[in-house]
Structure formats: structure tokens, C-alpha cells
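Below: one structure, written as C-alpha cells.
And then subunit A:
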Amino acid sequence: MKKKDIIIGLLIIFIITSLSGYLLAQVYKVTKPKIEQQKKDEGQKLYKEIFPEGVEFTEEKEYIAVYDDEKKLLGRIYHIVQAGYGGPIVIKAGFDTEGKVKGVRILEHSETPGLGAKITEKSFLNQFAGKSGKKLYLKKYDKEGTIDAITGATISSKAVSDGVIKIQEKIKAEGKINETD
Partner candidate 1 sequence: MKELTCSPHIHSSETTAKIMWSVVIALLPATLASIYFFGLDALRVIIVCIISCYIGEVVSHFVFNRKLKSFDGSEVVTGLLLAFVLPPSIPLWMAGIGGFLAIFLVKELFGGIGFNIFNPALAARSILTVSFPLEMTQFTAPLSYRVDAITTATPLGIIKEGIGGQLPSLWQMFIGNRPGCLGETSILLLVIGAIFLLCRKIITWHIPVSYILTVVVITSIAGQNPIFHILAGGLVLGAFFMATDYVTSPITPKGKIIFGIGCGIITSLIRLKGSYPEGVAYSVIFMNMFVPLIDRYTLPKKFGAIKK
Partner candidate 2 sequence: MFQGGVKLVDFKEISKDKVTEDFPAPEKVIIPLSQHTGIPSKPVVKKGDTVLKGQLIGENAGFISSATHSSISGTVAGIENCSLPGGRISTAIIIENDGKDIPVEPVNRNWQDLKPEEIISIVRDSGIVGMGGAAFPSAVKLTIPKGKKADYVILNGCECEPFLTADYRVMIEETDKVVEGLFIICKAIGVKKGYIGIESNKRDLVPLLREAITKFVSEVVVEIKVLPEKYPQGSEKHLIKSVLNKEVPSGGLPVDVGCVVFNIQTALAIRDAVCEGIPLIERVLTVTGLVRNPKNLRTRIGTPVSKILEYCGVELKENTKIVIGGPMMGIQIHTTDIPVIKGTSGILVLPQEFLPEKIQPCIRCGKCIEVCPMRLVPAELGKYAENQKWERCNEFNVSDCIECGCCSYICPAKRPLVDLFKWAKVEIRKAGTK
């Protein structure tokens, strides 16, 4: 190959790359605000689902603080990754200031479809709402437990309940619960 060919080739690649770079930059400029807005909306929607009373959600170091419209702290939303049956389960759980569960949502999981995957269903997750202490255990594992496991998917159910309990214990340990309880 001649030197000239190489230089011409490099030049052409350079031109094409620059052109496409410019094009992409323009596209990026247009779409970036949209994408960010989408991300924010999505997060807000999820937090709202977990904590319907909340109005403002601010991200703190370890959790998301939930305030009402008078800037009063209502509770916190925690994020936890718990080992499930088929892999890690990413859980977001909201607790009010008294340490009671407000809501639980599953962000990611790889449980068996039709079986463990049922942990994302509201009928299972809503069982946690309003509960605290030993009530968060599965019925199978603790006498005081009140959570019904999904039929045939005890391990997945237990992973969710374990995750929620872990956060609860953490909150307790850090003293983020009002003494009124």
C-alpha cells in the first residue's frame, strides 16, 4: 500500500467521523433534556407509588428523604440488593418515621417467570404495608410473621421479606425512628 493511500484513507475516515460526531452532538443536544426529564419522572413516579403522601423526594447519601408540602419529614425510602432464587433482587422500600413499612417495590430481579417472578405483583408486596417488627417475617419462618409466601416460591418471597427486615434493623440501629413508638 502506498503512503498516499494511507493518508487519503485516514483523511476520509477523519471527515466521516467528524461529520457523524457533529450529527450526534446535535441529536444529543435535542434529546438530553428529554432523557433527563424522563429519568426524573420515572423516579418520582416510583417514589410516589411507594410513598403516596410524599410530595418532595430528595436524595440523601443512603436513602431518599420524603417530605410533605410543608417540608415535614414523612419517612425514608431505602434501596437494598438481596440474593434471591435466581440472582440478586433490587428492592426499594419506604419506611415512615415510626419505622412502619409504607410500600415496597422491586426494581430488578431474575426470578423464575411464573413463580418467583410473582414477587413483583402488588398482591404480594402490599402485604408489607403498615407493618413493622416481627410481622414482616414470613408466616412459615416465624410464629409472629404475617406475610404469606408465594406458592412454590418460598425462597424468593423470603428474600424480599429478609431485605425489608434488614433495612428495618438498620434504621433501628441508626436511631432514625421517633421515640413515640
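Just so it is clear, a residue touches a chain if its C-beta (ideal position, glycine included) is under 8 Å from a C-beta of that chain, and two chains touch if they have at least 3 such contacts; residues count from 1.
Selection rule: all candidates are chains of the complex that A comes from, given by their letters.
Quantities reported herein were computed from a predicted structural model and do not represent experimental measurements.
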Next on the checklist: Judged by that same contact rule, which candidate in 1 or 2 sits against subunit A in the complex?
Outcome noted: 1
Next on the checklist: Under the definition above, what is the set of subunit A residues touching candidate 1 in their complex?
Outcome noted: 85-86, 112-115, 140-141, 151-152, 154-155
